[in-house]
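Working notes for the structure below.
With one protein chain removed, the remaining protein chains of the complex are shown where they sit.
The letters A, B and C name the chains in turn, as written, and every chain counts its residues from 1.
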Amino acid sequence: MSDCTRDEMMTIAAARLLWDGCVCFVGIGLPSAACNLARLTHAPGIVLIYESGTLGTRPDVLPLSIGDGELAETAACVIPLPEVFAYLLQAGRVDVGFLGAAQLDRYGNLNSTVIGPYQAPSTRLPGAGGATEIAAHARRTFVMLKATPRSLVARLDFRTSAGFLDGRAARARTSMRGAGPQAVITDFGLLTPAPDTDELQLTALYPGATIADARAATGWPLAVAATVETLAPPTTLELDTLRALQARTREAHRRPVRLPA
Amino acid sequence: MSDCTRDEMMTIAAARLLWDGCVCFVGIGLPSAACNLARLTHAPGIVLIYESGTLGTRPDVLPLSIGDGELAETAACVIPLPEVFAYLLQAGRVDVGFLGAAQLDRYGNLNSTVIGPYQAPSTRLPGAGGATEIAAHARRTFVMLKATPRSLVARLDFRTSAGFLDGRAARARTSMRGAGPQAVITDFGLLTPAPDTDELQLTALYPGATIADARAATGWPLAVAATVETLAPPTTLELDTLRALQARTREAHRRPVRLPA
Amino acid sequence: MSAQRVVPLAEAISTHVRDGLCVALEGFTHLIPFAAGHEIIRQRRRDLHLVRMTPDLVYDQMIGMGCARRLTFSWGGNPGVGSLHRLRDAVEHGWPRPLELDEHTHAGVAAAYCAGAARLPFAMLRGYLGTDLANANPRVRSVECPFTGERLAAVPALNPDVTILHAQRADRSGNVAVHGIVGAQREAALAAQVLIVTVEEIVDELPPAMNAIVLPHWIVTAVAHCPGGAYPSYVQDHYSRDNAFYQRWDAIARDRETFRAWMDEHVFGCRDHAAFLARLRAAA
Partner (left out) sequence: MSAQRVVPLAEAISTHVRDGLCVALEGFTHLIPFAAGHEIIRQRRRDLHLVRMTPDLVYDQMIGMGCARRLTFSWGGNPGVGSLHRLRDAVEHGWPRPLELDEHTHAGVAAAYCAGAARLPFAMLRGYLGTDLANANPRVRSVECPFTGERLAAVPALNPDVTILHAQRADRSGNVAVHGIVGAQREAALAAQVLIVTVEEIVDELPPAMNAIVLPHWIVTAVAHCPGGAYPSYVQDHYSRDNAFYQRWDAIARDRETFRAWMDEHVFGCRDHAAFLARLRAAA
C-alpha cells in the first residue's frame, strides 16, 4: 500500500466489484476510473453507459465531463437522453449504478441537494441529476465517497436518493426494483448492508487501514461485521493499468484547446 | 373533361386544395397522387409526411406502400413511427391530413372498421390505422372517396374517425384540436360543411357532373349550397404532370423484382 | 457470449417461441420478418397472442394456419391491394379457428410499445376521440391529468414475451444495425422479454455508429443469419418490395384450399427460407 494512494485503492476496490459483461451506469470521477480500469483488466466486455446517451463506450482516456466527444466517438451508439432513463434505467436493464454524494446515512440514503433547510440552505449542492432514479432502478448500486464525520452522517439534511430508507426491508416494500446500495466504497474500506437490518456495516478494510480509522471517519456508531476482511493490495497489473490510464488522461487534457475561429 | 377520367379529376381537385409549404400527412392511393401532383406543380415546397416516418419526402414515382424505399431515400429524414404520431400529429404540427373510408355520413364521420355489428361483422374492414388521430389532430382533413349510396350513408355501421359528430359544433365541444373535414372530394365534385350545422353540402361540381348525379350517389337527402361552383377543368400542366407521374409509376412498378439470393 | 447469441433461426424459434406466448413480429412495410413467421408456422405453434400494428401478409399466413388465438393490431389490410382474406375469414367465420381482436389505432399501439419499453404499466395519448373503438375495446380507458384535470385516453403497455425483427446487419457479439424506415421496431424490441433478430449479413464487429440505429447485444437474445428473410417485404440497400407478390397474394389467400395448397408447397414443403426463395426463383 505504501506506494498506492487511497484514491487508487478506492478505484481498484470498486473495479474489482464489476464483472465481465455487466451493464454499468457510470458517473464522472472515481466511478469512471473504476469502470474503465475494470474494462482494461478483468472485464473487457463490460458495457459502459454514460447518462449523456453513449452506450458501450470505450474511451482511451478518462472523460472530464459526462459527455466528452470521445465517449460519443467510441460508443456502440449514442441515443437521446430521455431513452437512457426510460428505456434502459427505468426498464431495469442496468446491472450496476455508481453514486456519490455529500452525505450518506447508515441505511445508504444519500444527500446531494442541500446542507441546511431546503428553502434556506447554508450550502446549495448540485442536486439529484440522474442519482434518484439510478438509486431506484439500477439492479444494484455502489456508492463511492471519502469518509469523514461530515459525509457519513447520523442524519441527512435532505434525502436525494433512496438507499434502504429506514432499513428492515422498508425499501423492499416500495415499488423500487433495484436492490439498493450493495457496497459503499470509502477511503478506509467497504461498508455493506447487514442482511436483516439493511444497516451498513464495516466488512472490509484496505491494507493498513484499521477499524479505529473507520469509526473515527463515521458520524454514527459504526457497526462492524463479525469478520472484517482485509482486501488484497493492488496487483501490479491493476496499479500499472490505472496509472497509465491516468497518465494518458493528464496528457490528453493538458493539450491546449484551439479556440474556434 | 372528355379526355380526363374521374380519378384524374378527383386527384387534380384535391391537389388544388393544397398550398406551397403546407405540411401534409399523406395516405396511399389518390391522396398520394394528389399531394405529389401539387408538389410537381404549384406547391414545390409542400412537406409530405407518410406515417412510416418519412418527412419531407420527394419520390419520383408514386409509392405502392406507405413505406416504399424511395420514400426513405428521398426524405429529409426518417423518424420512428411513435414520434410521427406523438410529436408531429398529436402536437398539431400537421396542416392537412387525407382520409378515405368505406362509409361517410352527412357530418363527415368515417367508418373503416366493419360492415355489420362489430362482434359479428358481415365484412371486416382493415380498421383505423392512423385515421382516428389524423381526423382528430390534423389542422384540417380532406376526405377522398368514390360516391355511391353504399359509401355515402345515412348511418355508419361503426364510427372509426370523427368528423363533426352530430353536427352543430358538437366537435368544437371536444378536446379535438383539428378543424375536421373541410372538404370531401368525390367523383362528382366537392362536399363542404355548412357553417352553422356542420352538415356536408354540395358546393362544387366537376365539369359535366350534375346535381342529379350527386343526389343519386348520396345515401341521404343531400343538401345543396345556394350557389354550386363548377370547377375549372384540368389545365394541360395538371393533366400532363399527373399522367407523366402515373406513367413513371407504372413503368417503375412493372420492372420485375429480383428475388434475394 | 457470441457463441450463444448467433444461432440458426429454427433453433431460435424452437427455444423461445412457445405455444400460448405473446409474440410481436414488427417491421413497418420495411423489414417484415417473413422467414421467422414461416418458421413459426413450420414448427406448428398454437394459441399465440400476435401483436403487430399492420398484420400484413405474414400474419395473414400465420392466422390462416391456425397459429393465433388473439390479435392486437391497428390496421389489418394488404397494403395497396385490399383485404387480408385469412384474417377476415378468421374474424367473419372463425376459420380455421376464432380470433379474438384487441383493436387499436396506430397511435395507440405505438404509445403502448413505448410504455412497454419504459416498463410503465400504461400509455396515455390524445386518442380514440369521438369513435366507437373506445367502446368496442375494454382495454381503452382514460386517465385524469393531476395538474389540469383533463382526461386522456389510456391503453395498457405492450410487453411481448418475444419480439422478432429483421435487420440489415449484426456482428458476432449480437449487436444489430438497422437503417431505413424503422416503424415502431425499436420500441417493440425494448418492450420484449426476449428479442430475436434475423439479419441479411453477419460481420465480425460493427463499428461505432454514433447516432445510427443500433440494438446493442445486451438487449438482443438471439440473432439468426437469414438472407432474404424479409421477402416479400424489403430491406433498404439489399432488395426491394415485391409488390407483384402482394398483388398475387390476394388471389392465393381468397380461397381456403388455394391458400392451404400454397402454404403446403412453400412453407411446409421448404426446409427453410433459403429453400422457399429457391422455389420461388425456380417458378419465376
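To be clear about the criterion, contacts are C-beta pairs under 8 Å (C-beta built on N, C-alpha and C of every residue); 3 or more make two chains touch, one makes a residue touch a chain.
Computed from a predicted structure; not experimentally measured.
The chain not shown here makes contact, within the complete complex, with A, B, C. If you put the hidden chain back, the residue from A:5, A:174 or A:210 that touches it is A:174. Across the entire complex, the residue among B:11, B:36, B:90 or B:203 in touch with the chain not shown is B:90.
Note that of B:75, B:145 or B:222, the residue touching the chain absent from this view is B:75.
Here one chain is not drawn; of B:47, B:114 or B:135, the residue touching it is B:47.
Think of the hidden chain as still there; on chain B it touches residues 21, 23, 45, 47, 55-56, 72-78, 86-87, 90-93. Taking the complete complex into account, residues 28-29, 51-54, 64-69, 71-73, 78, 80-82, 85-86, 89-90, 109, 113, 118, 121-133, 135-137, 158-162, 165, 171, 174-176, 253, 256-261 of chain A touch the chain not shown.
Think of the hidden chain as still there; on chain C it touches residues 118-122, 124-126, 139, 141-148, 150, 152, 154, 156, 179-180, 182, 210-213.
The rule is simple: only the chains that are shown with their structure count from here on.
Innermost chain of the displayed assembly, by C-alpha centre distance to the whole-protein C-alpha centre, is C. Taking each chain's centre as the mean of its C-alpha atoms, chain A lies 40 Å from chain C.
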